[in-house]
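As you look at this complex, bear in mind that one protein chain is not there, while each of the others sits in place.
Take a look at chain A:
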Amino acid sequence: LSLWAVAVLLVALLCLDPHSRVSSAPICTHGPSGCHVPSLADLFDRVIQHSARMHSLSNDLHSEFEQYFLPSKNSIGKIYRKCHTSSILTPNGKENAQKLAREELTEVILKLLMAWRDPLFQLHQSMAHQQDFNSFSSNKALEMGDMAHELRKGVEKVAEKMRVLGMLGNSVTGLSAAETMLPISDSGEAMSNYELLYCFRRDSNKVQNYLKILKCRIVPEHDC
């Protein structure tokens, strides 16, 4: 009887946890080989959902950090180091974003996601090793990193599809290895976890926004 109770409890916990893992469904790219080929709209919906989820996670983590480790918001001593992705030129307004071509916008998205692959892994590692964090936070960080990875793959597939459909020119270049940046600030120190979270929160918001713009520009059927 106790075994049953434990099993039921576990299931309940898994179900009730709002941040339980969500994995993306595989996207079929090989045509009518038994796999349902999603349309571009479906692909966009999927990646946008992904990015929303990712941003939500980063938001939660950042709030936790602010709450427990930095009680004084707006403290004078708060110094923000530059995010390592600040070198990537990103549109900072609607008009700017709309002015960008699809290819550029897609590229920006991919750049951003690529730039965060390693730092997120590092973030998870450092969070897991420190005892200050509970297991939920480090799991969130891990999930966040995985989602970023999945999202990048998804966006690449979207780009591929667009290219196939002729919506995208060939100016989208693959990301070279040089693009991978290390989150090293000006002073050469590694960024702290809080700063990483701060930066990633912002960047995930950017990605989500850009994807939405892209979607409503390309497939404006619904939700636009």
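The rule is simple: a residue touches a chain if its C-beta (ideal position, glycine included) is under 8 Å from a C-beta of that chain, and two chains touch if they have at least 3 such contacts; residues count from 1.
Following the convention adopted for this analysis, contacts and distances are computed from a predicted model.
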The chain not rendered here carries, per UniProt and among "Prolactin receptor", "GPI-anchor transamidase", "Cystatin LXN-type domain-containing protein" or "Sodium/potassium-transporting ATPase subunit beta", the name "Prolactin receptor"
By the document's definition of touch, the residue of A:Ala128, A:Met167 or A:Cys216 touching the omitted chain is A:Cys216
Hidden partner sits against chain A at residues 52, 55, 59, 74, 76, 78, 80, 82, 86, 90, 92-95, 97-98, 202, 205-206, 209, 212-217, 220, 223-224
